[in-house]
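Here it is: the structure, laid out below.
As you look at this complex, bear in mind that one protein chain is not there, while each of the others sits in place.
Moving on to subunit A:
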């Protein structure tokens, strides 16, 4: 890619970024319905879907930028800015509610000093709601990375957070 390639003029895109982005796109381009797999890989790589990636994807897949943006903004999973180093997800769905998820969420928010979708000031932890982890027979439930928590309470959540160094 030459320096006067139009994509290179987009701010905040460096050569490494574009190289990695091209690899991701190339890995999926031949598949039927490649966009979601591409976006998942981008999010895994950078923790969010950088806006600068969208026109590159659009051109590669023959879509408009609006179409790509429409997809990114439709799904709860895709973020337009990075989250904290760890993401704590608390289930808010009915089965967890029946076992006190709402009170637990209040306690956790108070203990962490952040609300839903917020990140601690040190950037370590983001709190997100989730609607069902399929752990409905051991509610309330929580998730952080690979770790899952059933019959969660404040002490267990705090232990989970502490063990992750978050």
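Everything that follows uses one rule, which is that a contact is a pair of C-beta atoms (placed from the backbone, for glycine too) under 8 Å apart; a residue touches a chain by one contact, two chains touch by 3 or more; residues count from 1.
FYI, contacts and distances are computed from a predicted model.
Missing chain, UniProt protein name, picked from "ABC transporter ATP-binding protein", "Na+/H+ antiporter subunit E", "Dihydroorotase" or "Formate dehydrogenase subunit beta": "Formate dehydrogenase subunit beta".
Here the missing chain is touched by one residue of A:53, A:87 or A:139, and it is A:139. Although one chain is hidden here, its contacts on subunit A can still be listed: residues 32-37, 39-40, 61, 67, 70-71, 74-78, 91, 93-99, 130-139, 141, 146, 148-151.
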